[in-house]
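With one protein chain held back, the other chains of the complex are shown just where they sit.
First chain written, first letter: the chains are A, B and C, and each begins at residue 1.
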Amino acid sequence: MNKKQRSENAFTQRIEVAGHLIDSMILSRIFDRIMDLKGEFEVEQFKIGRKTGDHSYARLLVKGHNKSHLNKMLEEIYRDGAIPVKLEIVQYQAAPDDKVLPNNFYSTTNNPTYVFIENNWIEVENQMMDKVIMLDIKNHRSVCKPIREIKKGDLIVIGETGIKVVPPERPREGIGVFQFMSSQSSIEKPTQTISKRIAEDIFKTKRQGGKVVVVAGPAVVHTGADTSLAKLIQDGYVDALLAGNALAVHDVEYSLFGTSLGLNLADGTLASRGHRNHIAAINEVFKAGSLEKMSQTGKLKSGIIYECIKHKVPYILAGSIRDDGPLPGVITDSVKAQLAYREVLKKVDVVIMVSTMLHSIAVGNLLPSTVKVIAVDITPSSVTKLLDRGSGQAIGLISDVGTFLPLLVDFLENLKRSEHLL
Amino acid sequence: MNKKQRSENAFTQRIEVAGHLIDSMILSRIFDRIMDLKGEFEVEQFKIGRKTGDHSYARLLVKGHNKSHLNKMLEEIYRDGAIPVKLEIVQYQAAPDDKVLPNNFYSTTNNPTYVFIENNWIEVENQMMDKVIMLDIKNHRSVCKPIREIKKGDLIVIGETGIKVVPPERPREGIGVFQFMSSQSSIEKPTQTISKRIAEDIFKTKRQGGKVVVVAGPAVVHTGADTSLAKLIQDGYVDALLAGNALAVHDVEYSLFGTSLGLNLADGTLASRGHRNHIAAINEVFKAGSLEKMSQTGKLKSGIIYECIKHKVPYILAGSIRDDGPLPGVITDSVKAQLAYREVLKKVDVVIMVSTMLHSIAVGNLLPSTVKVIAVDITPSSVTKLLDRGSGQAIGLISDVGTFLPLLVDFLENLKRSEHLL
Amino acid sequence: MNKKQRSENAFTQRIEVAGHLIDSMILSRIFDRIMDLKGEFEVEQFKIGRKTGDHSYARLLVKGHNKSHLNKMLEEIYRDGAIPVKLEIVQYQAAPDDKVLPNNFYSTTNNPTYVFIENNWIEVENQMMDKVIMLDIKNHRSVCKPIREIKKGDLIVIGETGIKVVPPERPREGIGVFQFMSSQSSIEKPTQTISKRIAEDIFKTKRQGGKVVVVAGPAVVHTGADTSLAKLIQDGYVDALLAGNALAVHDVEYSLFGTSLGLNLADGTLASRGHRNHIAAINEVFKAGSLEKMSQTGKLKSGIIYECIKHKVPYILAGSIRDDGPLPGVITDSVKAQLAYREVLKKVDVVIMVSTMLHSIAVGNLLPSTVKVIAVDITPSSVTKLLDRGSGQAIGLISDVGTFLPLLVDFLENLKRSEHLL
Partner (left out) sequence: MNKKQRSENAFTQRIEVAGHLIDSMILSRIFDRIMDLKGEFEVEQFKIGRKTGDHSYARLLVKGHNKSHLNKMLEEIYRDGAIPVKLEIVQYQAAPDDKVLPNNFYSTTNNPTYVFIENNWIEVENQMMDKVIMLDIKNHRSVCKPIREIKKGDLIVIGETGIKVVPPERPREGIGVFQFMSSQSSIEKPTQTISKRIAEDIFKTKRQGGKVVVVAGPAVVHTGADTSLAKLIQDGYVDALLAGNALAVHDVEYSLFGTSLGLNLADGTLASRGHRNHIAAINEVFKAGSLEKMSQTGKLKSGIIYECIKHKVPYILAGSIRDDGPLPGVITDSVKAQLAYREVLKKVDVVIMVSTMLHSIAVGNLLPSTVKVIAVDITPSSVTKLLDRGSGQAIGLISDVGTFLPLLVDFLENLKRSEHLL
């Protein structure tokens, strides 16, 4: 081996990647990264799945100008699903203090991730984006954790080796909305058809024992869709509700006074002294002591929160700095609220986000890319922001929640009826 | 009279104004203008309507720093409904050439306007914004005209005197949407309730023999509301349709192939070779020779245009530079298309604008402020632009036309049913 | 007096109102309310200010169909500045429990408000919207309080009598932006000119010893305007900064790594492993213990937060449920964060809101209508929502904060230079 060869070898790495490489654009992305970073590569082996559905396999020799250039490229492509041919063990280091990470910590994606320890690929539990991986070597476990929960001495994964990321594949089966729209939002698309497909997805998910969580903002009430969401809960389509103080305030306001921000929802007129109503609603809850007591004593007789309480559907109300009140029961500490959301989101299959940027982005941060997400909002930029998180199975509908939710209820009723006819 | 008095008098004007001065904010606006221009005024007389509904009257002495300052103020407040106490005859001058106005021409508002000739206030016919007034003294008439239609020698109103403008008053009676929303757009308002009110307005207008014109863009088809608009036409709620080439192209595409821009509206899937469909639709119309012949020969069997032809509802298709085709029948000359729109808009009572900025703004330019306008669009800035035209009776609904039009059809059916029950 | 007369009298109330009744549209609004509620009125006296700037006075007899109808109308018009001719003392009742209001509590506007106690009009301190008024009779004081701060036994104003509200008047003097734009947002308005006017307002406010508070979102950093805001702080134009965790995170990320969400702001390229950078920034702050320590030890050397610390400009970071981290120093409890914001906003003259709906709405809720508000955002609906709060002196600029803030800095530098030349 002459000097030139040695220097070349020093700055190369042999990597491999397997899966639906082409269909899922994994290989395209890997080639992209290398070329963007002005690196070079040679495809040493490439076995393409000969038939639809077959996995493919590629082995590449990646070449950098120097050590650091090579590492830069590897760091990128490892995140896209590549792993070194010569398996390397995951590296880790103890956290130097509570809430302090080792400098070279590995920052997670929201894709399913595995770490190579003790000759095995161990799946990282509770996968979320922009977190770190804590190893529990004794128990052969690894868990995704936010920085705030790290304790001094926790073993934190560092570097980019010994980690395998599985990018999402495009779903192709089934009847619902995910089969014909892929990570696309839909201004000027057929709203009724898309809404019907969303209904099919929810219906199917529930029939298969799946878990559906709704994230909703107060516009649900303002636009007159309060009773529609309440009906979805009543009919068992919602396994949990994630919201903020305002949704609950206006839901109670509507239940007690028929208004939302003082506007009579039935006829669109302004109620006399209506501006008081949302504060009066808050007052009634404080008087009762809690939403639950208000419900038990018959003072709250209808609405979204009422149906949650009646049907034992967990609901988490997160506080925010713009809240009036906030109501008793609202989790005013944002760290605790995030934890409560996380708990509810465990093992969720479908998340429906309606008309709330704040809580929807919060939920997006807590979900792995494998969860189906349906975001409905009238503002295109809100939908775009939500879909930008890189979920493999997220679709957006740019529509008016005041007409979407009633439609959804209708379609679900139809599906239930058709089912009974069979 | 000393020198000081004289100079003061030289720069003052006594004006008067009558009507619902306060309720309609006319007086507020007049005071505003004067103060904005750093002028002064004295209220010499003010008789306020003692009871609800009574007219009020005000006489003001407006004071300027100099002749030009005074005139500046007067020019503004005359447009808000004020007139000089000492009536002045309207001034005019002959157009020096075809399409050329006298320098000091009067530019119109969209409010009802009168000119004082031969001791009478004559109403200006065919009132539109940003046009000029042509006098026909022999016949005691005055007509609003665009610059392009002016012929050499036409008598054109100049200056700002001898002209009375009647600003719009807020409507207060009735059952429809105009009674509870005034010049307001409605993001986060109850969509279903507002849609119901709009249905009531349309229903009432038609029952009273009124004229309803719809202005619509191709998003009506893309969002799956083609059949809803077709149904409105079929049921006699639409007296004319103003649109562009694209609406007709996609309506025919949907009628022939079930697609809009290649998307199957029934299930949301992409049709095979669907990208060809809108060109194929254009081809079929060229083959038939016209939309009318296509309809007569049974090749066009459904849709918006089909119903217009079948029910003899006039429809005007204006060409634009982004058109594919355009279809035979489309008026490709924008000046001729504007004229055709104007003809159709005569004596209209209600205009409904859905999902088209271009044609809606065109229509807004051609309407007096007394026509009721309902603008529905998913983009708030589109609605804002349409309402900005200063119509006294315009409301905006920020919603999804793909759900709004089906809802509107449902509400109208309900109103018809209730009527039969009576 | 016969029976009919008596019954009429029973449902009438004589009210009066004074001020710039017409110019400020106060009277228009009062007439509107009565007519909207189908009531009647007689104008018994009306003295109009004879000259520009003079106050006007009106006395009205309001007539209802019955007691409750009359009260409905009075409740509305009292909020617009009317008071009964026969002065009534303010009514109050003790709070039955902590955080529980008497049923008939008075809900505040954001306009300056006075209560009539012991024959005097006492101004309500700390005026905010949607709160209640607590009386401290012993000390002749009244304070605006949110429901959450009410203690059992606190004397809470009830009903709508004995309360005087002073609606905002349109400002007319001065050189800045408020003189030519009134409560208007400005898509398609001259951005450079408006920005210059905003600079003049800030400059003048500071020269007059006024207080300027900036509310800012992380888009300030993402759009490349970090150094511009830092410069404003450095140059003494900002008296306090209200923001959330994300602004600080990305400001530190930019200061340490030159990136924002991994994007190199200098050249627009993606940094290698850049996705880690904002978590790495959080880690560095946790390592240092606080932003202040990081700054003192020279680890944080530039940026918005750095300049705040260096120049002792208070900054409050409110937590929200979508936060990564959050950083030490962030107030994670929303109730406490609101209190901290409120403290900072005391006696503020101008508030500049850039690119944050959440914190801007929070601040809007805490401000009286007399504070000048300038809202800058690229999304028209965000600006509309902020201006909807009914501030008398709020203007909106729909622009790109990434170009607006650098422009503002330039204009302020020019103003400073011109001043030195004088």
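Couple of notes before you dig in:
In this text, contacts are C-beta pairs under 8 Å (C-beta built on N, C-alpha and C of every residue); 3 or more make two chains touch, one makes a residue touch a chain.
Bear in mind the structure is a predicted one, so any value in this text is a computation, not a measurement.
Of the options B:A18, B:L61, B:V85 or B:V100, the residue whose C-beta touches the omitted chain is B:V100.
Residue A:M25 is the one among A:M25, A:V85 or A:L339 that touches the chain missing from this view. Touch with the chain that is not drawn comes from one residue among C:T191, C:Q234, C:S302 or C:T370, which is C:T191.
In the full complex, chain B touches the omitted chain through residues 36-37, 72, 75-76, 79, 96-97, 99-101, 103, 105, 107, 109, 130, 132, 146-148, 160, 244, 270, 272-273, 275-276, 278-280, 282-283, 286-287, 318-326, 332-338, 341, 357-359, 361-362, 365, 379, 381.
With the whole complex as reference, residues 22-25, 27-28, 31-32, 34-36, 39-43, 46, 48-52, 170, 172, 187, 380-381, 384 of chain A touch the missing chain.
Within the complete assembly, residues 177, 180-181, 187-195, 197, 219, 222-224, 260, 263, 265-270, 378, 398-400, 402-404, 406-407 of chain C touch the chain that is not shown.
In this section, only the chains that are shown with their structure count from here on.
Ranked by how close its mean Cα position lies to the mean of all protein Cα atoms, the top chain is C. For this pair, chain A with chain B, the centres built from the Cα atoms lie 46 Å apart. Between the CA-based centres of chain B and chain C the separation comes to 36 Å, rounded to the whole angstrom. For chain B, residues touching at least two other chains, in rising order: 187.
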